[in-house]
Structures are given as structure tokens and as C-alpha cells.
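Every protein chain but one is kept in place in this view of the complex.
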């Protein structure tokens, strides 16, 4: 199977709401929820993608050639590249019932592992979604990062312990799901949480905690105060609040404020290895990618996922070769222009 | 009835000139007058909408959850949210004869009151328009804000007294109607007025006065000198002069000049609760919304109006929850980025 | 006849190359020469129009009403408004053979005079074009401004004397026609000229001289040194060199350099009275308009011309009323925002 075939298959398998566009930029699916779109005007998704286009790679191939390495570590574990699969939930609602959250997660987890990286998994109103993901991660020796929604603190702690018990090497909470009225409507309210509450969650287990959904310096500082070992700069793909800034434009100020004190991951509109390069150049430690994994799974299952990860890795390696940044550490602000 | 059904109904009921576009942004109706468009190139309307898109909400849900309150007061009266219905006139001319100005005003007044807010009503060449609106406001215990055109001062004062007699808790004059040659052509000239003349109007009654149609610091200072208790930063939806700035971009300088000395309202291109949030973040006390009430009335009458107001309130509440600004007072410049 | 009828007539009468677009902005006719387009990519024409859109009128109607006057003077002569018809040549080549340069000029001269303003007339390879225009101006008591191409200096001086003999109250030379290779190909070369040569032309007659085609501070200073009494800031409608700046964006620096020392006229993309207002706000003394006179003449002859001039005058008057600049002298930089 080629990745082009994966995309071709996806066009029918993924259902009518996602068009598997040549540029996955949030325009065709503005406001398409259920579906892959950004909320409301879709501006959160569209701007994520668009602002990445303003960052340009400074090409320079006058240097002594040496092998390029895209390898990185997170919490002491080594990965083939600094890119992980973002958590995606309710896939049968937003895409097609070819997959449930459980079959989806299984494919992503396996495909990522095969290609040398790791997937975040999701959470849902029904208990079996989280439980199933934990089971899948357990079956893979802990090679997955469960994500918990900001339910009441007891439930979050119980789910954190379940993650730890399953051997997961880290866990995450997407605090920006706090406004999802659709969850409360199903009897499972979510809500904002202060740093002190998050600290209780962090301290309830020994595995490191990643706070996902940070868009401001203040938010990042509170994550640090709460004891998070990493944050994900994320606007939830534009799906929880319309008209936010893009993630890439808030990244530098967050890096300036907390860089070096915790790991800084980012998602939102990243598609290629060049996009990963850009995030690293602006100070991120790694990138999460979301939507492309949906059409990789629907179009090619585990193999589609692996092909996509390999494609991103090859693009990143090429960008490194063409700019002379042959290790990830050399990808810094001097490697890009913002135009 | 859902608000989506209101919009669907409106597409046929509102007549051929308004397309009830997915984004009500002034593009499809550029220059369509009679009709809903901005004058000439339509740039005044289009820019109002477009410049709001440049303001982005700084999401942060790391905080101690508490109930969000969208309640506000104007002249000592409490409202469910800081958004009022703008005056709209000659609806049978601009939209369809399903409504006259009187039936239109009645629906807006009732629907707004039911949803916890208040409507401004309009004025016209024929005396019965203003008189009918006053009658309707009287019938609702004064729960409406009549708007008077800048006719000769004696007429304006007479109409102000009628407003006071009807129990209206405030009244308004849209001084930016001063150039409407179409009124003079019908034997009812309007004209600019200096602060001294406006002061005479203000002093002719005891109820507070709102000057609508201010677009400059100088204009705001003259309104203050005239004794206005509030202004509406407004370019009349782009319908009295083509190629003005947008209202949102002149707001900050006006807030700097007269903020705190009188209430600052604003209209022009506002559609959602997120837009209301933006105006408050830049220093406005409340927002007037116009065109969406036309399709709410044509598509759903009083109920359509209420549904729209509730939608805006819910959006505002969500924006407050997602940014951590849980009271209106906390919505300040630090909550948004201008991109 | 209404002006709308003039436009409707023009759509057929003007020939296939001009589309009489709703916005006459140079897009549909990019590079259409023969025809009304800008040269090459059409960028000179398009940018003229587009940059005017960035200037916005600061509306303020809180002032003591007084009659608005759009009257101005040029070289001691009074005109109803500060807008004149620009010279247009070879109309049968660029539009349709419904008109020759002579019949075209006659209609523009008469229509302008009837509406209180004056037209510039053109020049051509064939001697009868200039001679015919001079004859027409003579027949109108000198109420017209002949424009001479930068032929060899003897010919220009001879034509200047002819203008003076005909009673023309001023004359002009469009120095930016210096690169028209098409003229040399017909045996009538044109060329750049230094200030000293232009001074000889200026001194050859007693009537004031207007140098048309100035786009830089240096050019304006040389015009002043040459004894010109006025300049026209002009890129020849984008027809002599592609990819120039727009005229409106070079105007302020030219005003700063030579304002008050000679009259500063401007053309390029001006369509409405609002556009005239903008030029005056940025320091111009008057505006020349070109292309709209072509469709006014083709669609309505002399009457069409008068209707167009009256339309521009009414728009200018309205802009003055709506901004509180009730005399031309009050239209200054404080009346507009550049966005």
C-alpha cells in the first residue's frame, strides 16, 4: 500500500463529512460538527493551518554532510521522531461507523508503535471508551498515553490510577474540554480546574502528567505550578471555542515563559515533517498531529498509520538535511523566517 | 422551533434582497439598498464584520470553576446580557411586506423582553411609525428605547417628551442619519446638530439620552459635553456613508477618551456572543445587534427573537467559561489578542 | 436620462474591450491594450483603485449645520467641484468607433462645462487631433485644457502657442508618455525632457503650465524648477509602465515636498466624490478622473458627462456633510484614517 492509496481509500471509508482535501486546512469543513470541522466559523482550525504557512525554512546545503537523526525522547523513552498521534474521540459520530473509538485507538496505537512513535488515546461519556483504551495500552506493554477529560476530580484520579496500573508511561488531561456542554447534557459534566486541583491529580500517581489545552502564558505557568511534566499547546483543533489564536502564534511566548521547566508539545494544523520542523524551530519539544491520523486509519488501518508516520519522518529528515540542522537540537529560531 | 428553523423560514419570508447568508458579512448584499446592504461599495458593513475576525479569544480553563454570569445593567435596569436589539426602520421597504415597522417592532420588543433584554425602536417620515413604537413601548411598561431621527429640534423634543410620557426608561437619537437625503426628499429634512442643540434635547426630559452614530473621539467628547448618558459607536451599519472605518477599530480610542464618563455601546457586524465578548474586552459596556434581528423576526417572530437572544447569551457564557472571565467585569483587554 | 441608463447604454456602445464593470477597478481589463486596461499585468491601474479603498472617512455629524460648498478655483477660475476630466486619446482604437477623438472631446468639454467643471483634451500622432481639440476649446471661449505629448520641443512650443491663441486658460504636457514606442513607430518620437527644456516651453507662452505624470518627489521638484504652476500626480492610469506604485500612496510625500508652491492635482482610480474627498484629505488640490468619462460619453454623450459630474459633486457634498468638513479647506488629514 502507498500513502496515496491510503488517501484514496479514505475518501469513501471516512464518511461524508470529511472530504480528505488535498490541503487539510479546515476550509471545506468550517463548522462541520459532527464532522472534522472547527467550531462555528471554523476560524480556530483554519488559522492553525494558515499561520504555519508564514514560517519559512532557511535552506543551506553548504556544510559537511553527516547522517540526519530525527530521534527524540519523552520522559526517558526514545521515539523515531518528535511527533505523536493526538487523541481523537467519538470517531463513529464525527466520521463513519467503520470504526468505534476502540477499533480506532487500536489501529493508531499499533501503527504508531510499528513506526517508532506513540499515540495518545481518548476518553468518552461511556466508561467503556476509556477502559477499552487502557486495555489496548496494557496489551501493548504500556505503549500509549491515555487522555482523560476534566470530569470531577475523583473520576479523573481513578482513571489516572487505571492508566498507571496498565503500565502507561504517562497520562494526559485535555483541560480545554471544560466547555463541552454536550457532555453535561449526557450526565457527565466537565469543568475548569485550578492548579491546586490538578496538582492532586498529578500527585495521585507516579507516572508523568501532560496538561493538554494550554493557549496562554498564564495557563502554562499554572500547569507548571500544578506539577505537570509537559503541556500541549492546543486549541483542541478549533473545536471547543471559535476564534482563538492559532497555536503556533502563541507558542513563542509560552516557550519564553516555561521552556526548559517542562516539555512543550503543540498541536493544531500540523500536517508534514516541515510543519514539525517549524514547531521545533520555535521552541517546541514535539508535535501532536490529529486529523491526518483519522484518514490514515480509515483509509489504511494500522498500515496507513505507519505509512503516514514514516512520511512525516522522511519530510522532517529532508528539511533537516536541506537546512543543515542535522540533529533536532540544531533546529532553532535561526533556521526559519517568519514572513 | 429551533434557531436553525428560524433561519430556514427566514430565507423565504424575508424577501429577495436578503439572502440570510451563513455568514452575515455584507458581501452578498454590497450596495443593495433598498435591502440590507451597505451603501455604495458596501465597505462600511463589510469592514465592520471583517475587523471583528481579527480579534481572538485567549482560552484558559485552568481556574477554579464558578457559575458564569452574563448579567448587566443599563441606567439602573438589569438585563440578562449586555446586548440589545438595534433600531431598524422601513422594514417593508428593505425586506418584505410581511411586516410593517409596527409589527416588526412589536415582535422585537416582546421577544427581547422574554429573553431578558431590550430593543431599540425606530423612527420614520410618517408620524405613525414613531407614534406606534411609543404605543408599543407603553404597552410593555416602558421596556423599550425609542430612537428619534435628527429632525428639527422642536420635533425631536416633542418626540422625546412622548417617549418620557410612555414610560420609556431612556431614549436615543441617531445623529448619523443627518445625511439621509431621502428624508428631505419626502419633506422631512434631517441635519447635523451641534452639542448645544443636543443639550437642549437632553434637558427637555428626565430620562437618559443615548447619542447613536459616533465614530470619532471628537464626536464622543461632544456627546459628553451635550449631556448624553451613553453613546453608540456606530456607522449605521455602513448605510449612511460608504468607506468609513469599522466601529471596532475606532472603539479603543473612544474608550480611552470618554470611558467611565458615559456608557459606551457599539454596533456594526456583531453576530455572536463571541463578538459581544470582543467589544467588552476592548472597553464597550454593551453591544447593539441589528440585522440578525431582521431574519429572526421574519423567520420566527417573537419566538425567533428570543431564540436568537438566548443563542447569543449562551455563546457569551461559553466564551467567558473558556477564557476564565466569569463575570463581565473580568472581560478586559488581556482576554483577547488582535492578530 | 439617469446615470444608471447611461451605464446601461454604455455596455453596448463602448465596444467589446471595456465591460463597464460595477467596480471600475482594472481587474477585468488587466493588460487589455488596445482597450481600457493597465499595461502588462495591469498592476498600475489595479493598485490605483485598490489603495484608495484603504482610506476611510471619519464620520462626525455633531456640529452646527451649514450649507456645504464644493466650489474651488484653478488659476483664478471657479469650478463647481475640484474634479476635472482627464485627457483621453485614441478612443476609436481603445473603445469603439462610435466616437473619434474630436467628437469625444466635444462631448466631454460641453458636458463638463454644463456641470461647472472643465475637461483636459488629448493629443495624437495625426496633427488634426490636437488641432481639432484646440478648435473645440476656442469655440467654448477657452474653457478647456489642451494636453500635449512630449514631442520635440519646437513642436510642443508651437502647440502651446496654439493653445494660448485659442484662449485656453492653461495647458498641459503628459511627460509620462515619453516611453510610448508606438508613437515613434508612427514617425513621431516622444522622449523624456529635463527641467531646462520644460522651462523653455513654460516661458514660450503666458498661460499657466501643468506637468502631468509626476510620481516622485524628485519629479515634483523638477516640475517646480521648470516653472510649472501645477502638476498631476499620475501613472497614466497604469498604461505607460507596469508595476508602478499607486498615485495615492506617493501623494503625501509630494505634498510635503512642494505643496503650496504649485497646485497638486492627481488621477488614477478615482471614481466617486468620496475618492475626491480622500485625495483632498491627503493634500491634493483637485482630482482628474479618466475612464468613467469614457463610459459616460459612450453611454450618454454630453448629458452623460454632466450627469456623472453631478453625481461626483453630490457624493463629495455628502461626504463633507457627514464628516463635518463643510468647506474644501476643512478637508484635511484629520478627516480620514488609513487602514
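Think of it as A, B and C in the order they're written, each chain with its own count starting at 1.
Methods note: contacts are C-beta pairs under 8 Å (C-beta built on N, C-alpha and C of every residue); 3 or more make two chains touch, one makes a residue touch a chain.
These numbers come from a predicted model, not from an experiment.
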**Message:** By the document's own contact criterion, which visible chains does the hidden chain reach in the full complex?
**Reply:** A, C
**Message:** I'm checking contacts with the chain that's been left out. Which of C:5, C:135, C:155 or C:242 qualifies?
**Reply:** C:242
**Asked** Out of C:134, C:166, C:193 or C:251, which touches the unshown chain?
**Response** C:193
**Asked** Hey, which subunit A residues sit against the chain that's not shown?
**Response** 23, 53, 55-65, 272, 274, 318-319, 321-322, 324, 337, 339
**Item:** Footprint left on subunit C by the chain that the document does not show
**Value:** 40-41, 43, 47, 150, 175-176, 178-179, 181, 191-195, 197-198, 211, 213-216, 218-219, 222-223, 226, 235, 240-245, 249-250
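Following the convention adopted for this analysis, only the chains that are shown with their structure count from here on.
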**Request:** Assign the assembly's chain-to-chain touch graph to one of these shapes: line, ring, star, complete, other.
**Result:** line
**Prompt:** Is the contact between copies subunit A and subunit B built from the same residues on both sides or from different ones, judged by whether over half of the numbers are shared?
**Reply:** different
**Item:** Interchain centroid distance [CA atoms averaged], subunit A/subunit C, Å
**Value:** 59
**Message:** Could you work out how far the Cα centre of subunit A sits from that of subunit B, in whole Å?
**Reply:** 42
**Message:** Which positions in subunit C are in touch with at least two other chains?
**Reply:** none
